[in-house]
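All protein chains but one are shown at their positions in the complex.
Let's look at chain A:
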Amino acid sequence: MGKNEEVKLLGIWASPFSRRIEMALKLKGVPYEYLEEDLENKSSLLLALSPIHKKIPVLVHNGKTIIESHVILEYIDETWKHNPILPQDPFQRSKARVLAKLVDEKIVNVGFASLAKTEKGREVLIEQTRELIMCLEKELAGKDYFGGKTVGFLDFVAGSMIPFCLERAWEGMGVEMITEKKFPEYNKWVKKLKEVEIVVDCIPLREKHIEHMNNMAEKIRSA
């Protein structure tokens, strides 16, 4: 890495979308400056860098702006090529990308919808969420991580979103979503993730996060 490289990340402490970027930067050993955003009061920098989506995460690398968490992860992997986070084989890469979309488009939608419902309507959504998570369970069979022996792209995407975000919200609601019995591979994977320093470094503090997710669920329900 050149001496004059400048890497900045705009994120939010509780957001899985920016946490996963930090995991990748840490794995690559890329030093970065982190700027905390406030969604209630977006900074003029965020609005200037991401005028269309106005969302975090935003990565700024030597004055160039990269937006959207999957796009940023691919950019990081292509720019700093050591410790690759995507598999090398095209078929495995395509599977990782499709499952990452499944996490961020399907599981997030159904998962957050399950938070919004009162207990009665919740069951159906919980079942749907479980069915989707079963796709991840199958993919983990016989592996330590999605990336095989080491953590990678899908570990960051799914890890930041499910065990260290959605599950905390479900926990706050007293829902046991992903049981050891039904999802042994998934639970083994979460335990392994907690042994990885760069991952642990990027997980929001548990109590504070559960409280945050509770407040968020409360807000969705009352809206």
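Just so we're on the same page, contacts are C-beta pairs under 8 Å (C-beta built on N, C-alpha and C of every residue); 3 or more make two chains touch, one makes a residue touch a chain; residues count from 1.
The rule is short, and it goes like this: contacts and distances are computed from a predicted model.
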By UniProt, of "Queuine tRNA-ribosyltransferase accessory subunit 2", "Glutathione S-transferase U16", "Glycosylphosphatidylinositol:protein transamidase, GAA1 component" or "Succinate dehydrogenase [ubiquinone] cytochrome b small subunit", the chain left out is "Glutathione S-transferase U16"
Contacting the left-out chain: of A:T79, A:N187 or A:N214, that is A:T79
Only one of A:V98, A:V124 or A:V200 touches the unshown chain, namely A:V98
Note that chain A touches the absent chain at residues 52, 61, 64, 66-68, 70-72, 74-75, 78-79, 90-91, 93-94, 97-98, 101-102, 132, 135
